[in-house]
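Apart from one protein chain that is not included, each protein chain of the complex appears where it belongs.
And then chain A:
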Amino acid sequence: MEIQADQRGDHGAFPPERKPVMADSEVFIRQAFAKDPRKGYELLYRRYHKVLCSHAVRYVYSREVAEDLVADVFLSLWRSQSFETVLGSYRAYLFSAVRKRAYTHLQDEFRRSGLTSDLDEEVSLTDDDPQRILQFTELAVQLENGIRSLPPQCQRVFLMSRFEGRKHREIAEELQLSIKTVEAHLQKALVHLRKIVQNGLVVMLFWLL
């Protein structure tokens, strides 16, 4: 792991990286949007699609869901024509939109699966509230730790089902378990994760007060 370009003066050689490098590449995207929106859209996709999907999957743990919600974010950027009006970078817009949508998805999912009744309150912090930004990041870490702390078999079943999108029956066959056991593992994992998401939300509400 190398994290260079960190504290200035540390080895003196690399001053903290300055912004133009990244900003530069968005300048082209902006110019492209101004000249030919389709080109801009294509460039934007190429620039951020992979990294956004990878980020989204940290929350939803399903490639399919992650890709769907990233696609939604891009589409709504197009439909609302906000590519013309976005203040700040596209990067910040896209990341914050993807995180928000991933979180909403989790809430919906737990509500649908009947696992919860008290996740209804819509959190109304603004997108650029520091608390909210930090909490979204922390939620991803907590989910990762949560999944890591599942018993190995349960974790395996969960990832096969969610991340790989495999059917219960396939998982049962491959791991030589009964379908009932597979379902029990999944239920256990979901209850566990629901607590994490719920705690995340409790903290959010707390900060609202």
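In this text, contacts are C-beta pairs under 8 Å (C-beta built on N, C-alpha and C of every residue); 3 or more make two chains touch, one makes a residue touch a chain; residues count from 1.
Going forward, contacts and distances are computed from a predicted model.
In the listed set "Ethanolamine ammonia-lyase small subunit", "ABC transporter permease", "FecR family protein" or "2-oxoglutarate ferredoxin oxidoreductase gamma subunit", the entry agreeing with the UniProt name of the missing subunit chain is "FecR family protein". Among the residues A:89, A:155 or A:198, only A:89 touches the chain that is left out of the figure.
Of the listed residues A:49, A:100, A:166 or A:192, the one in contact with the hidden chain in the full complex is A:49. Mapped onto chain A, contacts with the missing chain fall at residues 2-8, 11-17, 19, 21-22, 24-25, 27-28, 32, 36, 38-39, 41-43, 45-51, 53-55, 57-58, 63, 66-67, 70-71, 74-75, 78, 88-89, 91-92, 95-96, 128, 130-131, 133-134, 137-138, 141-142, 144-145.
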